[in-house]
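Presenting chain A:
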Amino acid sequence: MLTKIVRTVANQLILFIVIFGLYVIVHGHITPGGGFQGGAVIVSGVVMLLAAFSSQELKKSLRERVLTIVESSGALIFIILAFIGIGTVFFYNILVGTPIFGRIPAIGPGPGDIWTGGVIPLMNFAVGLKVIAGLSAVVLALALFSGGEEVEE
Partner candidate 1 sequence: MTFLLESGYAFWNPLIWIIVFIVIMIVVYFFRRRGQKGYKKDTDQARIFLCGEEVPEAGERHIRVGNIYWGFFETLKEYYNQILRPHTGIINDYILWFVAITAISVIVLLVAGLG
Partner candidate 2 sequence: MAELITHSPILIIAIPLLAAFLTPLIGMASQKARNAFVVGSLVFVTFLVFALARDISFNGIHVYTLGAASPDLSIPTGFMVPVRIILEVDGMSAFFGIIWAIVSLAAAIYSLSHIASETGQTRFYTLLLLMVTGGFGMMFTGDLFNLFVFLEIASISGAALIAYRTKFADTQEGGFKYIVVSAIASLMVLFAIGLLYAQYNSLNIAYLAQVIQYTTLDKIALAMFLIAFAMKTGMVPLHLWFPDAYSVAPASITGMLVITSHACMYAAFRICFTLYGGVINAPVVGWIIIIFGLLTMFVGVTMAVYQKDVMRFMSYHAVSQLGYMWIGVGVGLAVLGNAELIATYGRDAMSGGIFHILNHAMYKPLLFFTGGALFHYTGTRDLTKMGGLAHKMKWTTILYIIGTLSISGIPPLNGFSSKILIYESVYQFHPILTITGIIVSILTLASFTKAFHSAFMGAELPEYKGGKEVPRSMIIGMVILAAGIVFVTLFPSLVVDWAIHPAADALIDQGAYINAVTGAIP
């Protein structure tokens, strides 16, 4: 556990990190970024919290069980999004042309439109969820284990 200044700053900073990470995830299909990158940004915030506070402290708010459930559901959303195309072909981008994320941008360089990309933004979101939960669980488990505590079953 670090000094009070660090803890206070970390407490305020985490909000911006999470917002930035979410921005990267949500705009993955129009600007550089995506689920993995945004998820990694948010997990870096978790690591910052881990450095500022102790792992015991963080364990109270981030439960191992919840993280596992979130991670599994992120992976499930991803594979189900791939499965819904199976009427045509697995991974078929079925949402292109539909009202949900289905617009097609102007061909060639131009301003981005958030409602484009078909299943890509949804998949980005699912992957982001998965990366946040998964990597937080790994980081937390490693920190707890170094402190002499083992993960429950």
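Behind the choice of candidates: all candidates are chains of the complex that A comes from, given by their letters.
Quick notes on this one:
Going forward, contacts are C-beta pairs under 8 Å (C-beta built on N, C-alpha and C of every residue); 3 or more make two chains touch, one makes a residue touch a chain; residues count from 1.
Computed from a predicted structure; not experimentally measured.
Although all of 1 or 2 belong to the complex, chain A touches just one of them, candidate 2. The touching residues of chain A, counted against candidate 2 in their complex, run 65, 68-69, 72-73, 75-76, 79, 82-83, 85-86, 88-93, 153.
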